[in-house]
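All protein chains but one are shown in place.
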């Protein structure tokens, strides 16, 4: 099964050639420890500071507001878990988030609950949108952090971040957003939007896995999750992932330069894909019809189960994903599909294509050619389908 | 100042060509997310499991006892900080470590202290050795973790780990060792030595920065530091640093295959370097004369200051390091040099060469040719030196 | 991760389909849990001469259906009743632990079809099958 169409860019992306080329010398040539005093170390330090500028520029931040780390999960754990524990003595033990966050957020919140925190998870509507009104009602004097993801990884819905951030500020709390899926794909300006903290991850924008960053607004102190050396202005210890950081910086630069054009191109591809898939009977789009990530095309296909769908698409060289129960190893389909109100039997048939920089018109054609065949084959196997065609 | 001799392998190492070659395809060809169901994802998962076997084999562990993460600092924070907090309710809030640990350990202990833990830091003798007798006396019924580094990063002293682990087990506590400097350089068998948890980092053994691992003995549960997805058997969340892990695995395999021969070769180089450097008057070796890491040659050179030494050696293309106060940005020289009882004025002149796989006879010759010139020049500048030659 | 055998049975399921004039039909599982298996039997002289399945579910659900039908085809009813989920798992060269329940479902589906056959023949299935066939309310076949 050789790969023909990679349509799972929300899971991870291919490191782009330019990014890899930028990273390459930092493994075996400029391999110095950025903390070292001699030239090889100083050059490494300069490379990291350049990457910091590149990352900052992409989201409208100042370089010294960027802290590099090992990825989106670490960023979420730090900005929410560490920060909430740190401010709890003066501010209180209440945290607000939503039902559709990534597990890196939800499980951080679970850990907080074990430590006596109270957590309010906001509902979303059928499109996955968080209601600013609901946030206004939920926020309290002891609320320290409000964390709402910029865009959802499963259904692609983009949240009204600026509005939510404003309500949070007015409520006297700090606003964090998990923007792992959004950074590099839609325009973000942390200052304009009033974001206090933000998580991002390189491998979602054609950078390497295992490198990420947090934006922490100047003046806001968040202690380190990882204690040790004085790296990252004492905010995150550990020898820096030099090549990874250089790669993240380059990926941010590239993403920033091509953002609007790329967004338009990918959105057009996505729209054609959505249109085509919806021609298959008993199929529905999940997420918001327009307020969504450019590459995200997510569906529920009735009478078949998502994991089978993924495995059979793989047999045709198509890489896609599902939020079905079987794929998660639990009894329930993804919490996101539950939160938007889908019944289990519909959610089991979830299917997500996420297009990206390397996606082409031919990719969409190929998916639209093969998907109906795969669906037909699985429906022919399905005892449930008989009820539909009766 | 082009690099002529890299003699700072304890700070970081060059990624070896074989390691880089192994990693390379995992950026842009086999770039799948290891959690994905389709072939590209499954292949990634297989690559990680292979690396797990390679890492396990190097230290005598079972593959499922290896948990990959972002490096040595994260491993120390997890095995000590997270574990101690987790077992505190049943076991108690006392932790034992030593005065010569890396900051990743010491600052993790500081954080524990803030949470009401009691920390005993064992002294070391003039060679940097921890006394098993002292541990025996320090261990209590409420001691949960004893953490002693396998080998010190500054002076290279190798601790009597098996003995310390035995005392710890008899005392009913769990034994962790920060083996970041030792793994791949000296033989380690976690089972034989009775080690419960161990930290290691790829970039100290010709692997990439930003990838590390913990060994956690089967049957011992340590909760994740980073919460989120179910990666690493639910012990460490976050999309795996695929290429980094493949690189770590390969580095472990190579290190294991050549360990004894390489140890002998590097030790011989080191001994010649030590002999040569000690010919410079008013110069002393730091650390244990024989029980030390193969590559470590660390000294104190009187009447000159370490940072100047490093900068001037760099002008000759030699990369080395120091534990002087100026280099650390604080008023005090390194805590390790203090712990072995050196007075401030001696410790300020600390100089560390750490040889490694790429070190040659010519490197040693070059250092032995240039170092005396550099020392002479700095001593000629030093108002203190006048007192020596009077 | 699935074995090659599982992938083979998923990609090329044996005995997939229906038997319009089946002598026994069994259905187990439900939509909510995401697995449904339906088994069709053709029995002549106590021998399973034909068997077909239809399955809604994950890769393991399809593969266990395929393998289980293969394992009992041509067997006597008594032999077929001896089929346990672990035999199916073994024949598939293993299943991820989260998927073991699929193999249990396959065992139950075949039993359920055999019970239906017995009932149609006017025979009390309990002594033969060892249970009433009311899997949903049964404690003996502990579904994981």
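Labels A, B and C are assigned to the chains in the order they are written; within every chain, residues are numbered from 1.
Keep in mind that, in the parts below, a residue touches a chain if its C-beta (ideal position, glycine included) is under 8 Å from a C-beta of that chain, and two chains touch if they have at least 3 such contacts.
The structure presented is a predicted model; accordingly, all values stated were derived computationally and were not measured.
Engineer: Have a look at A:42, A:136, A:234 or A:284 and name the one touching the chain we're not showing.
Structural biologist: A:42
Engineer: Any idea which of B:23, B:61, B:173 or B:303 touches the chain not displayed?
Structural biologist: B:303
Engineer: Residues of subunit B in contact with the chain that isn't shown?
Structural biologist: These residues touch the chain not displayed: 303-305, 307-308, 311-312, 315, 324-327, 329, 331, 333, 344-345, 348, 381-386.
The rule is short, and it goes like this: only the chains that are shown with their structure count from here on.
Engineer: Compared with subunit B, which chain's mean CA position is the farthest off?
Structural biologist: If we average the C-alpha coordinates per chain, C ends up farthest from subunit B.
Engineer: Could you please state the distance in Å, as a whole number, between where the Cα atoms of subunit B are centred and where those of subunit C are centred?
Structural biologist: The answer is 56 Å.
Engineer: Mind pulling the residue numbers of subunit B that touch at least two other chains?
Structural biologist: Subunit B, residues with two or more chain partners: not present.
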